[in-house]
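A single protein chain has been omitted from the complex, and every remaining protein chain is retained in its original position.
By letter and in written order, the chains are A, B and C; residue numbering begins at 1 in each of them.
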């Protein structure tokens, strides 16, 4: 599962590129495959985009060349294919009204329709990114004023977008009317900061002010922050999966803390689906840790680290050509036999996607001597694709659609398997249940999905 | 704090270099700065050594060039200076009796004396490594037989050594009579394996057989394993710090499990130094986790992850040029205010070296709202240098020598500070207390340290 | 002085990318700063573009990934700035009618006008390359057929262009009606080849067939080569500077051999401006060699290599921080005192641009003992910018405009200085004098240069 982006913007800082670097560093979990920063010193723009993580792509010299007091940055999971670097963001263009750079988190649901219309008019669209579509619309807008152009443009696009834009003298943030993806406002001294998650504010020492609201455009320049709300009010649809899995535990998103929410999910899970007589709870490091702590608090069953994570796992590991059974799981997590032997274990997972990784881990636990393995999952089964920015596997690859829980239990090889209920999940949230999009669990999409809408991972 | 080496050797495997690569990968925590593998196909040797981690240095093509069915590998922390690559191991020479490669973990206490003697005789010693000294002695030995040469040579060297050697048809392992450093024997099918820790056996699917015993030389060739014990019996002196801090929790060393030992240390700590009315225990991820789990079990106080680790921290992080307060701690661990606010916290540390990192972390906790911070340390204060292979800071830089515990508490800014007692530590071990070297806590060295002996970090 | 491009295209070869690599290798002198190859296998396109020379950018693996039987390639001098890689060619787009890639040599004189018109219509132009302008026009053309689109588009662009295009099943070559830049047609077995100079045909063993004619479009597909001439006839304007300086001596361009032409220039120079009693002629290696041979043949004065070229000069040479006088000249050419001492020397140059390099060389010759130094230049003084693809220095930086020949002689420090006359140059050509553009020597541009036309080096 992959989200599509992390966003960071800053206005009015002497070392804007350095702050953007730090902000993206904190948001690296939102996209590891490419990243970019665009800055402006009021006269011209500077940019660097490349494949790789933030620390692969930027060094001191590179940051120094990115001059100016405005910056936006972007981290991204890219789709496969030869054109990956071309698809890196932020996307920058020079046009008759000047220079504009854009960074986007989310997924449009009418991008194909818009693309066809633009190409019929003779536009050349060079990437598969929604952000390029938005730029083309912006450039064709009648007004010479970027604010008015945005008001004219944004109502034409549908779906999920948290956006950052800079020109030579403005930083703009925008969020679609449903508010699918997060976007927070902070202040660092006199500088304004925009970031997908508050952990980016924490790292640079900025103070959280408030979220960009759903349907709000904020325009930041030397006179301060101006807010526009050009959309008529609608229901909200915050992505609940950000709380379940994506966001960093130390972040607040949609105004609420992720760590505390995950512990509440773990507690609700322990209440709904207790396991009698278990020896210990085993979290899957690191993402399952937080729900496991909640489960442990509620159930009074202790935690043991039955499998130890290898800290040196990187992207470049060589696969042995000869057969080492379940090698990929072993290289990441090594079981401790002396801990597992003859034990009845509760494994807490945040979610099950394909089920294959869980299957191998359970097998490894049993081979190391575990007597019983019971799995508890801190959300309901995932049954439907996301059109708003999360790259789930296709419905065919997901295990939950088309299999009963009993079938999944057997496939993974468990003694028992229980998922948190929809109600249990929603009650664990620190926001009203109406505020969320839960379509991946319920098929209940906030807006009608038209023919031609494509989940993000299929836009090649 | 740095240990000096991890060792891995294999005899009789079709893809010996690949196994060595995997073994070193599992032992990466024992040395991140340089690594090397030497193989032999019975006729000639192949080698690759370079600065960097195992995955930096080796790729598929490089492993393919390392032909043969014998291999030894080495990971290492190197000393500073221009000659670092030269000091990478294994060290290989061709001499009148053939080719021999050596890899060494530990530190000799009479290397200067031996070096002077060799240089007086006209030998040219090119590195600062103890292993080169051993090789020169081996070459000057009267016998043409490597086994006899070793029996003649090893009694001349004093201090700590776990050694691996290969010639074109032999794999040899040796451990000094005190047994300071670990060395385990495993079998993978018909192949013999030697490794510093059992986690390396686990990764390649090898079965643990037994440890190379203190004072034992094992000689492995196509006829199997031959054991020699040329030394008269002496006391044992296993490095207790391997259990406290160095070894991987999923390893067994000196035949005992590290994770279980650390939990026992945590439990003993809770018994010796309880904290009344604490809200929660905060482990320092990841190394403090295991003692914290023991402390929590004993005290029934829950664990909270009050600070979250950034997973992307690498060696190449750029320091912001402008001031971000306590940046280095923040980039690694971000405190969660909603968890820490107004809480009375127990921080469990495995050890305190300089005290400076602890001081900043405690300050960060307080700024995030913590009301009281109590620190518990799972070993006694470190007061004396190690001559056997651990690179502690110099006595001047260590905080414990020359400061009372009360002074340390004030320096770090704690509400209370307690160390586990020597007895508490030794009782937590799963081996008899006489088996250990505890000199860094007690100044009680297993053998008299002669003038001229130098701790490993000072050999420049 | 820099030309802007070298072009190579091939249709119908099993290893089209390898042939393109070789062809570009032979054309490397036409652009050292970036290069690219785009191929098609009839279904999709593959591309690789990067900063650097052909051998820096391509290796065997890279060529293998460029699949297909069609290819076009491009070498280029890039302008400075951050967007250099973006400006590398060939330029590829996907649009409603499919994929098209373009490579361009030359310079348009109405590109700003066209760009403004396109941007007014809402197009986003991402580079500063003329080739992108041509693509936008092509995409906006009414016809769905690329041939008809070209016939509609090319009459809108003015100035110099030799063009290559590929789609998934076509290779197209085109040359502007004046024929400023060269483009030759060859055959390699059944494959058609297009290349800027015939040396590229020689290297791959292709046979020269004929030139693409000025104003001709050739369309090559599986049925062979179709020729269209959509323009009304006009005068020709072959770049005479290609013969003087740019093209490789072993090439034929505009159907005539470069080496023989340069020798004829040298002979004419010797006739126009003999030097009595000279000891020898010294060519400036390697470019001045050919005119020097002609001068020697005509004058019967022998050649001596008074300065020796260092073969290892690359781009990465480090400047010594301390003063070594005239270091840059010395590192390239070392004078031989025993040859130069007390000699009266004729130095043959192909052209003088700023005069600064010549000045230092002459000083070096005198310091090595030369008694008299007479310079002969195989073309007239350069007095006017080129709008058709050669990046001369600005008029201010050129030495000839604003200085008399006597002033230039003094500046360089010569005993005498003579330039070949315009008539002498034109008479040395193997083509009628009306065929050439000589504007850089005469200010007599083939078409009226409109306000807003910009020489290539100033397009930033």
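In this text, a residue touches a chain if its C-beta (ideal position, glycine included) is under 8 Å from a C-beta of that chain, and two chains touch if they have at least 3 such contacts.
If you're wondering where the values come from, they're calculated on a predicted model, not measured in any experiment.
K.L.:
Please work out which displayed chains the absent chain touches and list them by label.
P.N.:
Among the chains that are shown, those touched by the missing chain are B, C.
K.L.:
For the full complex, which residue in C:28, C:156, C:234 or C:356 touches the chain that was left out?
P.N.:
From the options C:28, C:156, C:234 or C:356, the contact with the absent chain belongs to C:28.
K.L.:
Among C:142, C:311, C:396 or C:451, exactly one should touch the missing chain; which is it?
P.N.:
Within the whole complex, the residue contacting the unshown chain is C:311.
K.L.:
Looking at C:303, C:431 or C:454, which makes contact with the chain not pictured?
P.N.:
In the full complex, the listed residue that touches the missing chain is C:303.
K.L.:
Looking at C:77, C:91, C:290 or C:419, which residue reaches the missing chain?
P.N.:
C:290
K.L.:
Residue-wise, where is chain B in contact with the chain that is not depicted?
P.N.:
46-47, 82, 93-96, 116, 119-126, 135-136, 139-140
K.L.:
List the chain C residues touching the unshown chain?
P.N.:
The missing chain touches chain C at positions 14-15, 18, 21-22, 25-26, 28-29, 53-55, 58-60, 63, 199, 202-205, 248-250, 252, 257, 259-260, 286, 289-290, 293, 296-297, 302-305, 307-312, 314, 316-318, 320-322, 324-325, 330-331, 334-336, 338-339.
Keep this in mind: only the chains that are shown with their structure count from here on.
K.L.:
Could you give the fewest steps needed to travel from chain B to chain C through chains in contact?
P.N.:
2
K.L.:
Any idea which chain sits dead centre by C-alpha averages?
P.N.:
So the chain nearest the centre of the shown protein is A.
K.L.:
CA centre of chain B versus CA centre of chain C: separation in Å?
P.N.:
Those two chain centres are 63 Å apart.
K.L.:
Could you tell me the distance, in whole angstrom, between the mean C-alpha positions of chain A and chain C?
P.N.:
Here the centre of chain C sits 50 Å away from the centre of chain A.
K.L.:
For chain A versus chain B, what separation do you get between their C-alpha means, in angstrom?
P.N.:
38
K.L.:
Any chance you could list the residues of chain B touching two or more other chains?
P.N.:
Correct list: empty.
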